[in-house]
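With one protein chain withheld, the remaining protein chains of the complex are depicted in position.
Letters A, B and C mark the chains as written, and numbering starts fresh at 1 in each.
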Amino acid sequence: MTPPRSSLTVTDLKVRAGEGEDARLLASLPHLDVAAGTCVAIVGESGSGKSTTLHAMLGLTDGLAVSGRIMVGDTDVVTAPEKALTTLRGSRVALVSQSPQSSLNPTMRLGTLMRRVLARHGIRGAVARQRADDALRDVMLDPELLRRYPHQISGGQAQRFAIALAVALRADVVLADEPTSALDVTVQAAVLQLLDRLRAEHGIALVLVSHDLAVVSRIADHIVVMRHGHVVESGPAADVLGAPAADYTRELLAAVPTLGE
Amino acid sequence: MLTADNLTVAYGRKTVVHGVSLSLDAATGAPAAGAQGGVALIGESGSGKTTIARALLGLVKPSSGTVRFADQDIHRLRRTARTDYRSRVQPVFQDGSEALNPRMTVGTSLREALRLRSDAGPTVDALLEAVGLDPQLAARHPHQLSGGQRQRVVIARALAVDPELLILDEPTSALDVTVQARVLDLLEELRTTAGLRYLLITHNLAVVPRLCDTVHVLFAGRVVESGPATEVLTSPAHPYTAALRDAIPRLGTPDAADTRSSAPPARLERSDAQTAATGCAFRLRCPAALDRCTTEAPTLRPLTDHREVACHHPHGPA
Amino acid sequence: MRFLTQRLAQSALVIAGVVALTFVITRLVPGDPAVTYAGPRATPAQLTAVRRQLGLGASLPDQLWRYVTGLLRGDWGTSLHTRRGVLTDISTALPASLELVGCAMVLAVVVGVPLGLLGAHLRLGGGRSRGLGRWGRWGRWGRAAGDGSVRATSMLAVSVPVFLLALAVQNLFAAQLGWFPVAGEYTSKLNQTSPLEHLTHLTVVDALLTGNWPVLDSALAHLVLPALVMAAYPVGVVAQMSRAALLEESAAPHARLERAYGFSRLQVLTRFSLRPASGPLLALLALVFAFSLVNAFLVEEVFDWPGLGRYASAAITSSDAPAIAGVTVVVALTYVVTNLLVDLTQAVIDPRVRL
Partner (left out) sequence: MTDVSPTLAPPAPAPDRSAPPTPAARGGQARRLLALARRDLPATVGAVVLLAIVLAAVLAPWLAPYPGDGSHATHPLDTLAGPGGRHWFGTDAVGRDLLTRVMYGARTSLTVAAAVLTVSALVGVPLGVIAGYTGGVVKDVIMRITDVFLAFPALLLSVALATVLHPGTGSAIIAISVGWWPWYARMACVTATGIRSRGFVDAARCLGVSRIRIMARHVLPNALTPVLVQLSLDAGGVILTSAALSYLGLGPQEPTAEWGLMVQQGQDLFITDWWVVAFPGLAILLTAFCFNVLGEGLRSALDPHRELTR
């Protein structure tokens, strides 16, 4: 077990839309610490600000005012110049987004995308091919898939390919934005398990955003519950699930459907 | 009341529903104590469940087989019989923002439905109150409502013609989880207050027991298992039903012993394998496929008194 | 394959419709074609002979049949004002027009697309320094002004009447400043000193192929102004459309993923968004191509360019039905064929479109 080191630290994060008096708070996160090899889940319903928080971690909040600190290693995403951010994105922090197929460029073969993304971070030629092959094996995709276009693969395959991109780039932090909600139920579990395994094997700091407590309950070490832009509850998964402090968390827990066994 | 007989539907050359037979009884008074009187169609994307719903509603024409209402083919109904069918079978679609005309106020949408009644019927206000909404919302347009409110309006519009059977196509899956629960409460409530039967179409097994007591599990356009909801869900006979049941996210903590294990490679690979063109359509994803599954497509056959399954190697009923 | 045959059948159907419609229109042209052809002083006997020659005596369905079979055989009738075969006339006039239109289309792509790209990039806040310091704010106004001027310029280009632009440019750069020749395709005096051998009827290409440098020189000088005028509309439309299409693409989910993998805004636009955006652009180019062919009518009128437009206006003033019909059919055919080509190209660019 490597000693836990913080891959991502958020302090006093506030994301606002508009300026001055009209400013509307979209998301606030007083403190969050994601250590390597752990998983933090941000849970909330639509409008809770969970996705905005995730995008702030990538510095991809166009037109929004962000304050506070988001440290990835030594870099503060909030204040870093755009040039430093473009290097950081992908190589240090990678995104797995909600709609797997539409997140892949429809006119580009998967192999081309993989090659370009690796080349963007200075990985070319034989090394790039090796990395791509290893990453695909890691997510259990057939390398033959690289010759296909996004519309020729299934949703689960597309999501695994997106994860493979993060693996190939050896990103320390993986941000997963509702990675399973667009997938069929039988595929969801497999993709979640894949993310969980990679977290353990590669020591990835995984931030998982979801609307469903049940989905994250099995793989999250720490759970943050958000509502209307504010953190309602934050704590170790066992505490949040076992002894929820906030009414809203209890409501979310009650809404988890069961088969009534 | 409403039956599908060997229903087959094709879009162009692609057949999406293969010979499905279903039967939905008329609501004869309140269902027996404990029974829901509802039927569920369960399946994932590509299973043909939405197409079946559309065929039952007469929105698509079957390429073979029939949908019959009161023993008459719904595509050959005469004018009065057609009106009768329309007033007794109503849909509730998945997405309230899609199912409501964005240019009409809630009141206008409801009045349009009320006008199709032969009798006076309830008022718009009464309809809105029946689904737990403030009658003042009648003046709003759909985009001025929340997702849960929109779905309630959709239900109110269906109730306007006083139907007996509601075809619910993923009625809650577009909603936030806490809102889902309340819409399900409403549906449960209405079953007795408005004397409704439900045909529930969903990919989410967990919502089934609340509304239905019979289920049909669909895979690739065919019914692979059917029977009483509690039995099928607690002891699935078909491996696909078992996979669906196991996929329900359950609360648990990472410390639980059975989790955090890496997924068996075979299972991950299988989870998005293709549908087989020959033999059993499920065999590529099946953990226990036999040689026979490659060559011979299983047909639906009785398992016990009430249950049927289409599998060469079903799990025995518990 | 099924798509292809379906598409071909569709095109054939449309062409048939075009021919039928053209025939109907030409039958409605006022005046007696026989009189136009034979001249006002012709004797009744001569008129009868001309009528027979032009096939005017037959019934309408019969005439349509003759017209269609004629078209297929390459007999497009005889022009009433040049008295040559319509097809012969068109085969010399069309290349001259295509020369103009071709230049305009090239400029549309070479200038219009980068202009649209620039507008989209500025609009998206490209090159923004982070934080809203004093300079950041100035930068924001600068970007807005840059995008605004791209939009204003392209909108001006699509709003200016082409004949006005032609007149203005001709007056300023040719008549007043004398930088370019006023009109024509090349100096006609050169026909004596170094006559041009016609191979393709595209003057510049012919001059180049035969090494006729004096004609090439003159032809290029004559081409500049009309080509630029012709290019105004296509460049404007393409700039507007590519800006809009790129902005739409950059709002697509895949653009966010690409940025999340470290590509800058500009890289996402040029390397990822341009290709999916080129589908609608190509369709637009086909439209603009056909529209430019007609715009050429006006420009040729001003610059006395011996193209299809000048031929058509001469035909119009002399009620020359066969010539008008010929020009109509050719332009419509060009439109149908261009659209067909665009559909096929789209299938190559976008793998989702299946052949």
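Note that a residue touches a chain if its C-beta (ideal position, glycine included) is under 8 Å from a C-beta of that chain, and two chains touch if they have at least 3 such contacts.
Keep in mind the model is a prediction, meaning the values are calculated, not measured.
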Touch as defined at the start, partner being the missing chain; which of C:Q53, C:T69, C:S159 or C:T200 qualifies? C:S159
Out of C:I25, C:L60 or C:V110, the sole contact with the unshown chain comes from C:I25
For the chain left off this view, which of B:S21, B:S45 or B:T83 is in contact with it? B:T83
Which one touches the absent chain: B:A55, B:L145 or B:C286? B:L145
Sites on subunit C contacted by the missing partner chain, in the whole complex: 10, 13-15, 17-18, 21-22, 25, 28-30, 123, 148, 151-152, 155-156, 158-164, 167-168, 171, 175-176, 243-244, 247-248, 250-251, 290-291, 293-295, 297-298, 301-302, 312-313, 316-317, 319, 324, 327-328, 331-332, 335-336
Considering the whole complex rather than only what is displayed, give the residues of subunit B touching the chain that is not shown. 54, 57-59, 82-83, 86-87, 89-91, 93-95, 98-104, 109, 112-113, 116, 119, 121-122, 126-127, 129-133, 140-141, 144-149, 152, 154, 157, 159-162, 175-176, 178-179, 182, 185-186, 189-190, 193-195
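Criterion: only the chains that are shown with their structure count from here on.
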Which chains end up grouped together through touches if subunit A is skipped? B | C
Pair of chains joined by the greatest number of C-beta pairs in contact: A-B
Farthest from subunit C by Cα centre, which chain is it? Let me know. B
For the pair subunit A and subunit C, the C-alpha centroid-to-centroid distance in angstrom is 50
Chain centre separation (subunit A, subunit B; CA means) in Å: 32
So what's the Cα centroid distance for subunit B and subunit C, whole Å? 55
Contact footprint of subunit B on subunit A as seen in their complex: 39, 45-46, 140, 154-157, 184-190, 193-194, 196-197, 200-201, 211-215, 217-221, 237-238, 241-242, 251-261
With touch defined as at the start, can you tell me which subunit B residues reach subunit A in the complex? 44-45, 147, 176-181, 203-207, 209, 233-234, 243-256, 259-260, 262-263, 265, 267-269, 271-272, 285
Listed in rising order, the residues of subunit A that touch subunit C in the complex are 58, 60, 62-63, 79-82, 86-91, 93-95, 97-99, 102-108, 116-117, 120-121, 149, 151-152, 162, 165, 169
